[in-house]
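With one protein chain held back, the other chains of the complex are shown just where they sit.
Moving on to subunit A:
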Amino acid sequence: MIRFENVSKVYARGARPALDQVSVDVERGEFVFLVGASGSGKSTFLSLVLREQRPTRGHVYVAGRDVANLSAWRVPTLRRQLGVVFQDFRLLQNKTVHENVAFALQVIGKPRHAIRDTVPEVLDMVGLAGKGKRMPTELSGGEQQRAAIARAIVNRPQILLADEPTGNLDPTTSLGIMRLLDRINRTGTTVVMATHDDEIVNEMRRRVVELSDGVVVRDEARGGYGEREAILPDVGASPVLDSPGSGTRAPVQTVRGV
């Protein structure tokens, strides 16, 4: 469904590559977690799938098509097969939930009766039945993310990309969102989710692809989040935290799976 072949992405000439020789193959119907420290290239990975960016080297295939060489006027066709959700929901604040979801269909020219039928169904599916008339500001964070997910899947995409969808939510709400994504995945939709949420990853036990400085360092079929780097460097007994040299991280030994 998604295949990266030796993909490198360098944003600015001379800069360190955001992705470096990445090769990943995601099958139809899979659920993949994309994990890694901040700046490791997770969002870049997703934007290459969306063709918001083009790879500097290598090939990205989405649903059998070479995305990098897709001509501009075909990009909309590609994106209609993809759904995306973000950490910040990106709902239009001046539209109701219903209008937000309908918007995604309107702008690709779906007929009105189709919109009238599908939008309530999808709202129902994501657990927002009866909340279609609310404005985004009248929803909780979890509900807003459900609305965003509804918008992403209303056109029945084959692939759902999620960039830290639970990043702004508390653990309980996050769990609800994960159940929803899991349910969507079980209907046959391929889901790729970038996340920092170790609890979720450990709980779900799905395929985990870990990036580190743009390199795939782990690709595990039923993996866990892996070890976190210490938030504060272990400075031992040193009484002065910001003494010279304390900023350099102690090398962390993590056990990498296959």
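Please note the rule applied: contacts are C-beta pairs under 8 Å (C-beta built on N, C-alpha and C of every residue); 3 or more make two chains touch, one makes a residue touch a chain; residues count from 1.
Here is the rule we use: contacts and distances are computed from a predicted model.
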What is the protein name, per UniProt, of the chain that does not appear here: "Cell division protein FtsX", "siroheme decarboxylase", "Monosaccharide ABC transporter membrane protein (CUT2 family)" or "4Fe-4S ferredoxin-type domain-containing protein"? "Cell division protein FtsX"
Of the residues A:R90, A:R134 or A:H196, which one touches the chain left out of the display? A:R90
Subunit A residues that touch the omitted chain in the full complex: 50, 72-73, 75-82, 84, 90, 92, 103-104, 106-109, 111-112, 115, 151, 155
